[in-house]
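Partial complex: the chains shown occupy the same locations as in the complete assembly.
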Amino acid sequence: MQTKGLRRQVGWLYVLPALLLLLTFLIIPFLMSFSYSFTDYNILTPNVKNFVGLQNYINTFKDPVFLQSLKNIAQFIVFIMPIQVGAALGLALIVNKKRPGNMFFKISFFAPQVVSLTVVSILWMYILNPDQGLLNGILGIFHIKPQPFLTSPKQAMFAIIGVSAWQGAGYQMLIFLSGLQSIPQSLYEAAELDGANAWQRFIHITLPMLKPTSVMILTTTFISAFNLMTQPMIMTQGGPQNSTMTPIYYIYRTGFTDRQLGYASAMSVIYGIVIIIFTIIQRKITNAGGDENE
Amino acid sequence: GCGNKQSSNNDKNITMWVHISDEDPEGKALAQNIKEFNKENKEGYKAKVQYIPRSGSGGGYEDKVNAALNSGSLPDVLTLDGPNTAAYANSKIIQPIGKYISDKDDFLKTIIDQGTYKDKLYAIGYSESSVGFYYNKKMFKEAGIKDSELPTLEKPWTWDQFINICKKLKDHFHEPAINMNLNDHSEMALYSLAPLVWSAGGSITNPAGTKAEGYFNSKQTTSAFQFIQNMVKDGYTTISPKDKGFETGKYAMTMTGTWEVQTLDNQYKNLKWGVLPYPVSPKTKKEVSPTGSWQYAMTSAAKNKKAAGALINFLVSKKAMYRSDMANTVLPARKSVSKMMEPKVNSAMKFFIKQNQTTGHARPVLVNYPQVTRTFAETVQNVTLYKKNPDVQKVMNQQAQVIQKYLK
Amino acid sequence: MVKIDLDHVYKKYDNAKNYSVKDFNLHINPQEFIVFVGPSGCGKSTTLRMIAGLEDITKGTFKIDGKVMNDVAPKNRDIAMVFQNYALYPHMTVYDNMAFGLKLNKVSKSEIDKKIQKASEILGLKEYLKRKPAALSGGQRQRVALGRAIVRDAPIFLMDEPLSNLDAKLRVTMRAEIAKIHQQLKTTTIYVTHDQTEAMTLADRIVVLKDGQIQQVGTPMEVYNKPANVFVAGFIGSPAMNFFNVKLENGLVHDINGDFNIPVPEGKLNILKDKGYDGQELIMGIRPEDVHTEQVFLESFPHNVVESTVVVSELLGSETQLYTNLGGTELVSKVDARDFAKPGAHVKMGFEMNKVHFFDKDSEETLDN
Amino acid sequence: MNRIISRKTFHIVWTTVLITLLALFFLFPLVWMIVSSMKPEQQIYNNISNFKAFLPSANISEWGKAYSSIFHRFNVFRYILNSVFYAVSLTIGSLLVNSLAGYGFAKYKFTGRKLIFGLLIAMLVIPGATLLIQQFQVAKTIGILNTPLAVILPGMSSPFYIYMFRNAFAEIPDSVTEAAELDGASNLRIFWNILLPMTMPTVATVGTLSFIGSWNDYVWPLMVLTNSDQFPLQVAITNINNTQPVYMNQVMSILTISTVPLILVYIFFQKYLVQGMGSAGNGDK
């Protein structure tokens, strides 16, 4: 396509509407939040914002709950990334194949996305109930002692990981699916004649051809994992003993329940920096050996 | 819209935000009340209500109030939850309304208590709430508990007696005896469990709301939490109860709010049940039950205070209150309304109205109430993890420090 | 090195109305080099794809070495194929494109390298080994596709117009290389081409297809000299054979317009008479190269001479093609460049009647044997 | 041959069985929700620990009861209409704005492109949930409060969707767009007639996700709207779910009502995904 001289700049025109919207509803609010982070802004007293310098930032590093939440989110991410992305890719591969009842499977795998969290948490609480829950029943068959799950500071995060992966996989599945659909069939044919079995076709054709999609999914899943809030909020309220408290939930709680908008803003700025650093690292890793993705 | 407050002092229009839906009975009753106010008041005030249904413990509605607050577009009158009184008053979001409310003596003390901050009445509740110990009559009988063993408001049960009964139930059904909703770490924890503390003679803070250390970790307070821990440790209750375990006959008792009456009446008609009062500390034998409600308040943005005051006064008047409380089957905030309602409601409601009047205790009025109530819930959670935290006193000491932090 | 049998094979695409391949019967001997020719859309690629296992066989059986293979996955058929549309791996370099199949077969690194170096030498791709397909010209891509198949050393080799985008010179070289490789490896090969020279020079047997059906199977000389029907006669040979609707009477054939009236050589005449075509209408075909303008010929066979006016004449280096009109049809003749004639010129042409073909008017089948 | 075919069929059958089991693992809350909306609350809880949890009430007359009571309680139709209006507008807007931006990023090398795109990725990081108040202040400043615009505009542009579109467009072979250019198509035309149809899978995906996102949003519409006639369905849901006493069967029925459109939208968009484009223009099958 023509990309000469002035005509290249036409690109700005296409990007502009989106950028304006993002500027208005994302960047400006974020900058406002940034400016609040140097004040003792309390939601209830918007008119008395005292400049407190870096005090909020200093407090952040002394806040045991915030530090704990960082640890929790790290644990969450380490587990959720492979599980959820792997599951999503697996599901996408399953439904990408022509098969009777395909639409049914697609709907099923995506169902946790459309079903309200209320329903999801009611059911999972039943399944995970330490006393007579379904899961402990199943474990019982294998002579494993009943586990406390959500009521244990050690296990609660894992339960959240499981439920989140279960619920979120359909989302990435959908995106993987649209990536899979753009791989020309002829490549699979050529590979098959080259003697590639299903696994080799997957490794040598699907994965490399899916690379832009995968990089995107890894990046966005990574970032949205950092933003985990709803599941712990509904299922454990961050407990027990803050073991499922996540930074965003904590920031949200500090800002809205505790009304400390200034402090919450400082935490979000710091947390934003943390995410950006890790995202850059993560993109470097996923992009290693790749070229075309900026 | 919300920003058109160019009006002068004698503006006759009153804007009001409420946290309920205009499609609920409560909302419909309110609409009726407003209609009457607009018609009956002699000054020609016109009230206009916006219904902003809340989620959970205020989410959505409070977000909206916060947003309005931060962009200067508050209405003249709004509803607020009891525990918010102090914070709103302290931040001068709302202003005293005492002089606009007539017939104050008729209100329950708990209503006045919860609406009072620094000795001024900032908000006035229009209903009350309470918690009771619902029990399954059939199961009690099966477990061999005689009617004579059951407590009444006049003859309450002590924790020991209560535990005794729990033991019988547990031994018979091999299930926890009671669902105390210990998995609910929201406001419900403080609301429903603080009466145990108060009964033991303990408290969360000093009366002025400035000190927690020495109060929250006092022996009395600790004994209440010890009681909770024992209940869990001995398996009489559980921290992971099944939803509606009581209603479906798994648990013999449940500790929950007045709204359960409606649920049971409508959805579980086969269940034979009754309501029992709070167990009392064996040491003090003091009977305490929780109270609390949403209230009306006048914002500092209200230009025509007289008009706003008149509206609030009208809405908590006997007639208006009776209409709205009956519509939603909730407990009345006025003694006189209680009298009007008593003949019209069932025995459980009668019990609650009475418990409310005789043993009700308002929650503390604290600026940082959200943090305090959360700490309270965390404390409950901590002590119920008895394996991890066997030493209740230690937990109390720690948590007292946490609360203390929020009191400064 | 293997035998291939196609028995009554049919193919209908899911969304298609008609069969794309119909009642296809072909038995390919080990080591044979088979060439498929036929008009665009006649089912050549489809047949190849069924053999490779890329399309399901709708009906019929396909065997390799006597074993039914209909339901064997492509990867288990051990077939190397050059796709008509190349189907290169866009994310791999030229080198990796070629190495892929070998790597999968666990060929050693050094072995792979040797093979690729050799193939890329032959294909003139040495300097492009590190490029990705997107940065190659059309012909270069096609050569990569060819290379990818060559290095495989598979017992069956399918090639779908593998040289169509190459220049004439390279094409000749490549054609020779393919012949050489086939001689060395004796791979059973099926080759699709539109190039008559390729078909003629490479094929052990040519399969002529039309509308999904086999018209004739035979050696190049057979299909050229003894075309089974009008279609084959017209399809093989370039420019195509000229056809006339004629009537056989008194040992002469004359066309409907009365533009010519030529005696039929005795041998042919007897066959036609035996078959009862005396006095009947027939189709007569004559190849452009069997129409002569040399004085010598015209003088030797005066009865075979027809006259016409040149409509178009094309000078192609060593020879000339004259387009004239005769008996209501266009007559193309391929004559010596010396006998070039400008459009409008009046020319005499002699039919070499010994080389003429006769076909039944209705069935269009040959009557020559 | 028969045996071989049956082996193939066997393979299909057992993989299908396995996948069906897997599907049920993801599907059960949906089924439970729908089924639970068709029985009295008491049965929901009585059945919850056995297979009956996934069967509606044996008494057919119970099936519609919860529905009729919520229709009685709320003006569900108006809420649905509102929600559909917001979600459809937002989806259309989101598809337009984000795909245009993706087009700009994928096919134009304008100055600053890399920087802006990097910024876009950085914007992914910003958690919207913590910026509600600031967003409200912005919405108030530009004067769109209490209009549908306030609900629709903020969610329209998303760095993530832009990213998706950019990837999808980048994958389309240039030769196809070139052909269109030579056919005399303007850039917008190429975008509209060639690129968008060729990236139907992405359009479908972004469409589905935008719609669901908008449909499920509750707090923001509530904040920026005051007239309860304008509220979306989620407000009713939250209300039913939080006004004591909570009737679980009614909750389930309103949730079912709100989920059905999502599934329909999903199926609608998925159809395009299934069709697939199959091939690029250069003869790839």
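A few notes on this one:
First chain written, first letter: the chains are A, B, C and D, and each begins at residue 1.
Here is the rule we go by: contacts are C-beta pairs under 8 Å (C-beta built on N, C-alpha and C of every residue); 3 or more make two chains touch, one makes a residue touch a chain.
Because the structure is predicted, anything quoted here is derived from the model rather than measured.
Summed over the entire structure file, the copies of each protein chain kind amount to A x1, B x1, C x2, D x1.
Keep in mind that, in the parts below, only the chains that are shown with their structure count from here on.
Among all pairs of chains, A-D has the largest number of C-beta pairs in contact.
Chain D has its Cα centroid 17 Å from the Cα centroid of chain A. Put simply, the C-alpha centre of chain C and that of chain D have 55 angstrom between them. Centre-to-centre separation of chain B and chain C, using mean CA positions: 92 Å.
The set of chain D residues that touch two or more partner chains comprises 48, 132-133, 137, 241, 284-285.
Annotation for chain C: residues 85, 87 touch two or more other chains. Remark: chain B residues 62-63, 66, 69-70, 87-88, 90-93, 183, 185-186, 238-240, 242-243, 368, 370-371, 374, 377-378, 381-382, 385, 388 touch chain A in the complex.
The touching residues of chain A, counted against chain D in their complex, run 1-3, 8-15, 17-19, 21-22, 24-30, 32-33, 43, 94, 99-116, 118-120, 123, 126, 132, 134, 166, 170-171, 174-175, 177-179, 181-182, 184-186, 189, 212-213, 216, 219-220, 223, 226-227, 229, 248, 251-252, 255-256, 261, 264, 268, 272, 275-276, 279, 283, 292, 294. Chain B makes touch with chain D in their complex at residues 1-3, 20-24, 50-56, 59-61, 63-64, 66-67, 70-71, 73, 242-244, 247-248, 257, 259-260, 262-263, 266-268, 270.
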